[in-house]
Structure formats: C-alpha cells, structure tokens
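To start, I am sharing the structure in question, which I have written as structure tokens.
Only one protein chain is missing from this complex, and each of the others stays in its spot.
Every chain is named by a letter (A and B) in the order it is written, and numbering of its residues begins at 1.
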Amino acid sequence: MIRKPFLERIKPLFYLLPFIISVSIFTLYPIVNVIRMSFLEGYKYLTGAYTGIGLGNYEKVVSDPFFRQAINNTFRYVLLVVPISTVIAVILANLLNQKVRFQAFFQTCYFLPMVTSSLAVGLSWRFMFNDKFGIINYVLSLMGIDPVQFLGNASGNFIALVIFGIWAILPNTIILLLSGLQNIDPLYYTAAKVDGAKTLRIFFRITVPLLAPTIMLVIIINMISTFKMYHELFPLFNGPGIAYNMFTVVYYIYYEFRVMTPPKYGYASAAAVMLLVIVFVFTMLQRAVQAWSRKERGEDVKQVKRHRDALR
Amino acid sequence: MKIRLENIVKRFDDNTAVDDFSAVIESGELVTLLGPSGCGKSTMLNMLSGILYPTEGKIYFDDDDVTYMSSEKRGVGLVFQNYALYPHMTVLENICFPLEIKKVPKKERIEKAKKMAELVHVEGMLNRKPGQLSGGQQQRVAIARALVKEPRLLLLDEPLSNLDARLRIEMREEIRRIQLETGVTTIFVTHDQEEAMSISDHIILMKLGVLQQYDKPQYLYDQPANCFVADFLGNPPINKVEGVVEGGKVLLGENKEDSQIKVKDVPDGTPVYLSFRSESVILDNKSPLRAKVVLTSVMGKEIITSFVLAGKEVRGYMNSDVELQRDQEIGIRFKKTGVFVFDRESGERYL
Partner (left out) sequence: MKKLFKIVVTLLVAISLVACSGGNNGGGETSGEPVEVVFWHTLTDHDEEMVAEIADKFNASQDKWKVVQQTQPLDGFEAKVYEAVTNGTGPSLVWLYPGTATEYVDEGFSLDFGQYLTDAEYKDRVSEGVYAASTDYSDGKLHALVCTLTGSIMFYNKELLEKYNLEIPQTWEDLYNACKTVVDGEKAEGNDIIGFGPDSRDVVGIDVLYQLGLAYIDDNNTANDWTDPKFVEWVDWWKQAEAEGYFLFKDPAENYHSGPFGNQMYFSYMGSSAGMNYITPNGFTIVTGPVPQIEGGRKYNELTARALVGFTKDEVTDEGAAAFASFFTQAENNLPFCQKYSASTPFKDVETSDVYKEYFNNSVAQQAFASMLDYMYARKAVVGQTACKEAIQQGLEKAIINGEDTLTALQAAQALANSALSE
C-alpha cells in the first residue's frame, strides 16, 4: 500500500480542529481542572496558591457527616426513584400507546411537566405538601390516614422528595419508552392474540422483553440524572431539608462551593470527583448488563441498533 | 374440518373489501386464496382467523357458527408473511408459547414442541433465537408454532413471499408435505399463481372482493370461468386478440380476419377477445389465418415465436423444424384446448 503524503494524512485533523478545540475548552478543561483542584489542599482560586498536594480534601470529605448523609440520601433516592418511575412509566407509556379516546389529551397531561419549569412547579408542590393546608394531606385525611409531615420532618422530607422526583422524571421516561413501544411490530401482538394470550401475558411476555433495550437505556439515563439531583431541594425546602437532613451529593458540592465563605473549592471538587466515579461505575455496570443481555439474545443487536437509531 | 362460508360481506367505511363470498372448503384440503393485491384475500383470511369479523354472512367450522367467535376459541393456527417469531424467545420457547397460553404443563409442552420441531425439521436449533436462523428456518418454526396447538385450521398468509426463489420452491414443497402429514385443513394466501398452482388441492381466485372461480388448479387453467381468470393464470400470460362476432364466427382485428373459431348463441356485433394459450397455437401454412413473424427466441428446450396476429403481437410455442425468419408470413391454426372467447366488456366466457 502506498502511504499518503503527510499533509494528506493530517488533513482530517484540520477539519476536526474546531470540534476538538471547543470540546477541549468547554468539556475537557473543566473536568481536568476539577480533578486537579480536588488534590490541592487549601487552594485559593485567585492566587492559585495551595498548601499541599494530596488526598487531604478526600479525607476531609469522606469523614464529613454531611457528605456521608449526602451519599446515603442520594443512593436511597436513586434506588427508589429510578425503579418506581420506570415501572410507572412503562405502564403509562403502554396505556398511552393504546388507541384510546382522548389520547392526545392524556399525552399532553403526561408531557406537561416537561415543558414547565420544575422550579416553578416545585413551589406548587410545596403548597400541595403543606402539612396543614396541602391537598395531599387533605386527601389522606379523607381516606382516614394521619397527615404526613412532608415538609416538617426528616422522613416526610424524603417522601416528598421521592414523590416530586418521580413526577419530574416521568415525562422524559415516558417519551423514550413510547418511542420504543412504537418500534415493536404490532404483528407480535396479533400473533399472540390469535393464540389466545390475554393482555397481561402479552405485556409481560412480549411487550416488556421487546422493550427491554429501551428500558435499560431509560434506567441509565435516569440513574445519571437522579444521582445529580439537587435543584428539587430549593422549591421544596429552600435548602437541604427541614433540618440539614436532605443533603445530596450535588447539594453538598453546591454547599461547600456556594454557601461557605470562603468557598471550599477543594472539598467541592473532591466530592464532585467522587460523584463522577460513582456515576461512571454505575453506568459501566449498566452497560455491562446490557451487553450481556444483548449477547444472550445474540441476534438482537440489529433490533437494538434500530431502536437506537430511532431514538436519535 | 369442513369450512362453510355463507354470503360473507366485509365493509370498511365505504369500501367493500369482500362481497357476497360463499364457498365450502372440504376437510383436510389445502386451498389457496389467490388474487392480486387488494382483492380481499387477506381480509378473508383475517375473518377466518377471527382477527376481523364479517359485516354480513356466516362462517361455519363443521357445524359450529364461528362468525363472531374470538381467535383463540376457533382453534386456528396462523403463519404470518414475516413469520412474527418473538425475537426474544428461543425456537423452543416460540413453539411452546401457544401451549403456555393454553396452560399446558411444562413437560408436555416441551414434548409436543419437540415433536413439532421434528416434523418441520428444526429439531437441531431449538435453543437458537429467530435472528440466528435463515428465512426458511424461521418459516419452519413459524409453521411449527402455528401447528403445535393442533389447530382445526391452518392459515398461511403469503408465507413464501419473503424468501428467495430457490427457497420458495423448497418451502412450498415442505408446506405441502407437512400439510399432508398432519392432514390439517389449510388455507394458503398468495398472489403468486405458480405457487398456488403447484401446492393447492383447490384454488379460490378473487378479484376486488368477489370470488371469480373456485376449482382444482388444472381446471382453473383449462377452463377459466371468465376473462380475468384466464388472464391471471399462466406463464407466459394468455394471448389476447380483439375481435367481433359475426354469424357465429370470431373475426379478428380491424380487417375482420376469420379466426376459424366458432361460438354459439352470441349476437352479431358483440365485441370479444380471442384468448389462447401459447401452447395452443399450431403452425399451418395452409391455414387462411395469416400472421407475421416478429421474433423467435429459444427458451431452454422450447422455441417461442412472437408474431403479429390481426395487428396484435402474440406469442406461441411452435414445434417446427422450419426456421422462421423475421417478417416471414405464416399461417396458423388453434388447438381444441386452451382457446377461449370472452365478452370484451363483461369478461363472460362464450367458448
């Protein structure tokens, strides 16, 4: 083979240059800088001065009760919100995929949260969660259930957060699942119906397995976004819960960086890097499971690919 | 199982897909629903399977009125054009699925499924997924899945159209073999006349929702009920020359050449088609019916000659030792069989 001249070979690089430069500046540099800051002890942003290099920030963050609480809360939140919202979304997406009357109306209802600001809607949720005047406690009281102190105590705070989180995450999830559902050939349903399969069996034996690639995708996306949860805290509680009990990892980063003066760049960066690692590990885990299940079905690579193309 | 269809009508909004369709399908036969696309054959199949219900009319399986019975209660097995095998299940799971729905115990299910797999010759790939099979293998699995619940009626919806030419021939023989081995009454939908001719006990030919003819394949070919049937069957397609009836004779073309074909009880001046099969033409230079050679081509062992008859180019197999030249004038006559006269407007057959 004849080698192309040097200039020819590096020509593509020039075309890629604008992209490479913008990615380097806006994506790589901040990440690298955060990682760097996380190892600098007593770092001062302006002067660039620091007292030492090491794991001091990490030690400090790991031993910080707020950070431990944040990890605990975040994991509990992810482990509750992601599965529950996925299950609800799969069911709702299926209902929305049926040809029912007022389909457009129902679809609008479920997608409305996506076009509204979650901060603004969060405020109305706060009124709904109100211990005394909120509609949720009113409904509970009608059913003879004691009022839940959604805003007034720690366990109530967590329940409120999970409910709000599920609500906020549903529309996106439903849209992704709907597009997955619409990719399933209706012939499979006809075939099953001719054989006499009932709705539930069709749902569990055919719809769910065929939707599995999309469900996996949705779980990954939602896990990443729920791991980064923090802005929901502001409309609901004006901060980390009623009594510093609703720290999440990203709120902890915000807290060290924005509430504390002087800002604790090092701690915030160390926490950010740890979150990055956690999310990365979970995403890799997910991908491994996905690859394994894809291998299990072997041939399905084609279908998964079609799915992905459709989602793009 | 014998199937009786009585005056079936199916309308979608203003559109009539099947119109006044009546037929009796004898037990154990393989009957093909044949017709061009849009003729209502798939609608008919869907009504037989219970996916659709007729607007009017009755469907009987033996003596049961199943007109409005749901699919699963009818006991029909359905094979789809693109097989509709569940991609996430193995071959075995796919075949087992109808039994799983019927709540057959697992052990029995697998036993039956394996037997079925043997019947269709896929016993060696039970643990594969559909995506790892060839088209023909998928087809076999689809048939096994349809047959495993021992249906009273097997329905095949254009099952061969996704296969390449060679596989198509192999599979249609397989389908015939499986059908004969199981003896299940089978209805096969296709638009391919050759397929229909080769596989069926009887063919139902449809056009625009109306049954045209219901007969044995050869009879359909030899004795078409009308112009449409004659046009639809046969390869090469039947030759058609315009003519007019005068004094019981069929005169061809503008020059009213005498075709030597006679019809009875047809009023003078009726516009007709003289349709004849390519094999029904004989070279006879003594014949007063003259034609002009356009082209001869050798197709395998046969020689096919194109010639102009009464201003229309037609084709015929002429087993002649004489080498025909372009523009050479020849005389022709027709055999007794394979020659028909149809009304040009109604398609009604006069001869």
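As a convention for this text, a contact is a pair of C-beta atoms (placed from the backbone, for glycine too) under 8 Å apart; a residue touches a chain by one contact, two chains touch by 3 or more.
A quick note: this is a predicted structure, and the numbers were derived from the prediction, not measured.
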Displayed partners of the chain not shown (whole complex): A
Contact residue for the chain not shown (choose from A:Y29, A:F204 or A:Y244): A:Y244
Contact with the hidden chain (one of A:V78, A:L151, A:L176 or A:I253): A:L151
Contact set of chain A toward the excluded chain (per top definition): 42, 44-47, 65, 126, 130-132, 149, 151-154, 234, 237-238, 242-245, 257-263
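Definition applied: only the chains that are shown with their structure count from here on.
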Chain B-touching residues of chain A, taken from the complex the two chains share: 185, 187-188, 190-197, 201, 205-206, 209-210, 212, 297-300, 302-303
Residue ranges of chain B in contact with chain A within the complex: 49-51, 70-73, 76, 78, 80, 82, 84, 86-89, 97-98, 100-102, 129-132, 149
